[in-house]
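Omission of a single protein chain aside, the complex is shown with its protein chains in their original locations.
Letters A and B mark the chains in the order given here, with residues in each chain numbered from 1 onward.
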Amino acid sequence: MTIPGAPVLLRVRNLKTYFVTEHGKGTAQAVDDVSFDLYPGETLGIVGESGCGKTVTSLSILRLVPEPPGHVLPGSLIEFEGRNLLALPAPELRAVRGNQIAMIFQEPMTSLNPVFTVGDQIAEAAIIHQHLSRSAARARAIEMLRLVGIPDPDERVDHYPHQLSGGMRQRVMIAMALVCHPKVLIADEPTTALDVTIQAQILELLDRLQHELGMSVLLITHDLGVVAGHADRVVVMYAGRVVETAPTDALFERPTHPYTEGLLAAVPRIDAPRTRLHAIPGQVPAATAWPPGCRFHPRCPYAWDKCVAQEPPLLEVGDEAGHTARCWLVTEPERKVSKR
Amino acid sequence: MTLVDVRDLVKHYAGERRWFGLGRPQAPVRAVDGVSFTIASGRTLGLVGESGSGKTTVGRTMLRLQEPTSGKMLFDGNDVFALDVTRLRALRRRMQIVFQDPYSSLNPRMTVDDTLREPLEIHGLNGTVTALLDEVGLDAAFAKRYPHELSGGQRQRVGIARALSVEPQFIVCDEPVSALDVSVQAQVLNLLADLQAKRRLTYLFIAHDLAVVRHIADDVAVMYLGKLVERAPAGEIYAQPRHPYTRALLSAVPEPNPHTTKRRIVLPGDIPSPAHPPPGCPFHPRCPHPKKSQRCRTEPPPLRPITPGHDAACHFAEEPM
Partner (left out) sequence: MTLGTWLALFVALVVTAEIVRVLRHRAMRHERWRRFFRHRTTTWGLGILTFLVIVALAAPLVAPYDPDKQLDIVHLKNHPPSWTFLLGTDVLSRDVWSRTVYGARVSLGIGALGALVAVALGTLVGAVAGYYQRWIDAVLMRGVDVGLALPRIFILLMAVALWDGLPFAALIIVIGLTSWFGTSRLVRAEVLSLRQRDFVVAARALGAGSGRVIFRHVLPNAAAPIIVSAALGVGNVLLLEASLSFLGIGVKPPEPTWGNMIADNAPSIYTAPWSTLFPGLAISLVVLSLNAVADGVRDALDPRAEAA
């Protein structure tokens, strides 16, 4: 939960991460002026579809974007405990990576090294950052495996990744990430590759660990259902931009940006009768040529000439603190007339 | 009228052979282990299961894209598994498949036009590529493009057009929307529903997600480790699931509602390997049912009617959880 008045733990301001495409045919503006705050102890969900820039945002935080072709533009700020991570010399950055800010990825098979035992891989971070001896690190690895709910951790510590199931591998990834008790855990689609029943296990585990270890979680996902059940606040991204931010309840009860609204209506519901789904027409535009004005206007059912001419800033919706939307409808609600 | 009738379908994959591939095979993988169901003409059966449940194998074996180990598949009265190559090829026109992965389902070296023209050539049909594209909501200009120039949703539409090209009656939709973004997923699901209404199609809709199936299926069958564990009309199965696995699957779907009141059942453990399924009820090691007993560990429960039209394979299907 967000502690009112608590200092910001991770502050992202005006983050721009661009990619030079092959043959210099253009610049993909994958992340284009993204700002948000992460408070101690909270879970912040970043939601969006493929190509919205959510993964590049998460990679930019730890400066893991491959350079070239990617580069973070000057003027971007990623402030963690008062230090700009983008300006940090490499050794100091390494002291933050995996130690104070850790990451888990979508694909647990490719994220683990197949030639080392899971114990070795979990112990590695502890040896690097906390200078533990081999035996102490091994004991820590076993402790971590127990923490993430892997049965027979004394035995499993000597297993190789291929001997584990997908769910088990994701637990190992989490154990690796948490071995140094980081303050921030960035979870990039942590359950997308998993089966539904295993996804439920992993999400429950993340909730429990956050509670026990008191860390902040940046939960990046395409799944509004996952966000609804596990995030305190939500940032919705579209076409490289933040289009709406809100406390979770407010977002689901009063979605303000037409994209959020459309996305929510498009989710197949298990509690609704068999109906035709609401689909957002068209495709996500290419990152090399975002539409002018509001980037959602070609797909928006309400767009009028102002949306084409001028991009709205993030406007305070006014119903609840921290609910903002990048849409002119906030100032001109009478315009909300669907053309379709 | 029943169009598709699958009876006791079994598909075992032979284990790896030692001695440079010439020796005795190891223990087989029981991908599909005695599955039976029927689909009436013009209806949709949703086949739901997690990875390793054998749902994809069921679809492919039915079209004989993989040879079955045993069982029967009657399509409009024809015994598909008994057909010779010529008759099978003729029947393939009437049964088609749409795939999950829009990146692997189109030949990267062929333009959309090549891809859609091929089936017309094979069967000597006089449909046109433009008409097919129009039917799936794509502009005729897409014909000149290669798959890598299309988005996931557009590729999936081309895959659907390819299946439609031979004017089939029955389509196996193998997770057609799982790889797509939510907004595009809705477009494709609506398209499939429209086409079904327009062309009187019959679908086997395979999915890992009960929420997606809700929006398209008339009947739902749930698979676990190669066996059907529950089968019922859609309304029935969502309102009153009988098998503990179906209940867990339903509760595990993350709902976009922060105030959901439903009780979440988190199953312990992993899905066992189909090469070594547990004895008795295949679900018993993970089953949260309070009545779970020794009987579940030894005696495999048959798929039996609980109420008329609603079958479940659980010794305690009548008991509340």
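The definition used in the following text is that a residue touches a chain if its C-beta (ideal position, glycine included) is under 8 Å from a C-beta of that chain, and two chains touch if they have at least 3 such contacts.
Since the structure is predicted, the reported quantities are computational estimates derived from the model, not experimental observations.
Interface note: of B:5, B:76 or B:101, the residue touching the hidden chain in the full complex is B:101. Residue B:159 is the one among B:46, B:159, B:226 or B:282 that touches the chain missing from this view.
Between the chain not shown and the residues B:65, B:82, B:131 or B:197, the one that touches is B:65. Within the full complex, the residue among B:109, B:198 or B:263 touching the omitted chain is B:109. Against the chain not shown here, subunit B presents residues 20-22, 60, 63, 65, 89-90, 92-93, 95-97, 99-101, 104-111, 118-119, 122-123, 146, 148, 159, 162-163, 165-166.
Here is the rule we go by: only the chains that are shown with their structure count from here on.
With centres taken as mean Cα positions, subunit B sits 31 Å from subunit A. For subunit A in complex with subunit B, the touching residues are 49-50, 165-168, 195-201, 203-204, 222-229, 248-249, 252, 262-264, 266-272, 274-281, 283-284. Interface of subunit B with subunit A (complex): residues 50-51, 151-154, 181-187, 189-190, 193, 208-212, 214-216, 234, 238, 248-260, 264, 266-268, 270-271, 286.
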